[in-house]
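Note that this complex is displayed minus one protein chain, with the remaining chains in position.
Going in written order, the chains are labelled A and B, and every chain counts its residues from 1.
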């Protein structure tokens, strides 16, 4: 009798265990969930990059240049019309660990942006951080809308290589400083959720 | 003797359980699979966006403009030559819940497209849905080839922010309407497989 009870208890234990494991599996895999729980971020980086736009006179210092614009615009100055709608720039900007343009760069931000709204100042960015420092070797690729006048803008991290192989996450961008149409500095707070 | 049998049974039960769990783990994790089972979509959205291309006369209404083209082309009209190969447009198009251009927009489709084939009519799209309605706040970023003459085209969803944090999936696009080179409307059926 005592034996039977004990054996029943074990069966119950095992059954309970099975149920718990199954639930855990479903929770962690998410197959039975509409929305999956967000895991903890696996990495966080805060970096700055500095854009000096070519204006016809600063060929030596410029780190970006207009390469496309709507009909009637020229390529040496952002058109004041329509919030620069359509102006397309290619850039190769230094990345620094702090907000000092003269700090030793830890990599380059390479890509393009274009102004994409007629009635306000807004952009779209596609670019890659090419990092080559003691701490980080690899690339992170970003894409998304950048509503410049909003203080903090979220842009998608869509991939990476090297130390950032196949990473995903979010970059929260804010304009740390700007000087007219010639210079701007973006602070980029990168939160990664997938690290391999 | 009875004890021995019972204890053997428990050992078998536990072994069986272990095997079952291991198989489940492998199935759900996919590490031992070449191909992983596709989980159920976690969200589906059907949205429309409307593109009015600047043609030199409609500056007020236009929502997109050419900003690049091959040598010899101008930027006010799509060149009839070579299926517009190389013509590059930047857009900021209203997104609506139905196919009516005058419906209240729930967001903006912001990005660029270019015509990318000489012998047929085909494009490549990179853009972001910036949604700001009662139902959805956040962005979804898309990229991929758009063979316009195919009725339904699949484009990759490569990332998102806000309500669509790090989302992934597929957008099935079809041309719902067009008027010459000036207007087109795309119906976008978005199926998301990763929601956080």
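Everything below uses one rule, namely that contacts are C-beta pairs under 8 Å (C-beta built on N, C-alpha and C of every residue); 3 or more make two chains touch, one makes a residue touch a chain.
Keep in mind the model is a prediction, meaning the values are calculated, not measured.
Q: Write down which of B:94, B:107, B:143 or B:160 is the residue touching the left-out chain.
A: The one listed residue touching the chain not shown is B:143.
Q: Which residue among A:58, A:76 or A:133 touches the omitted chain?
A: Result: among the candidates, A:76 touches the missing chain.
Q: From the list A:45, A:88, A:173 or A:190, which touches the chain that is not on show?
A: Spelled out, the listed residue whose C-beta touches the missing chain is A:88.
Q: Touching the hidden chain in the full complex, which residues of chain A are there? Just list them.
A: So the residues of chain A touching the missing chain come out as 2-3, 6, 10, 13-14, 17, 21, 24-25, 28-29, 39-40, 42-43, 54, 56, 65-68, 74-76, 88, 90-92, 108, 110-112, 126-128, 130, 139, 141, 143, 158-162, 165-166, 194-196.
Q: Applying the definition given at the start, please give the residues of chain B touching the unseen chain.
A: 3, 7, 10, 14, 17-18, 21-22, 25, 28-31, 33-38, 67-71, 85-88, 114-118, 122, 124, 126, 143-145, 147, 154-159, 168-170, 193
Definition applied: only the chains that are shown with their structure count from here on.
Q: Which whole number of Å gives the spacing of the CA centres of chain A and chain B?
A: 18
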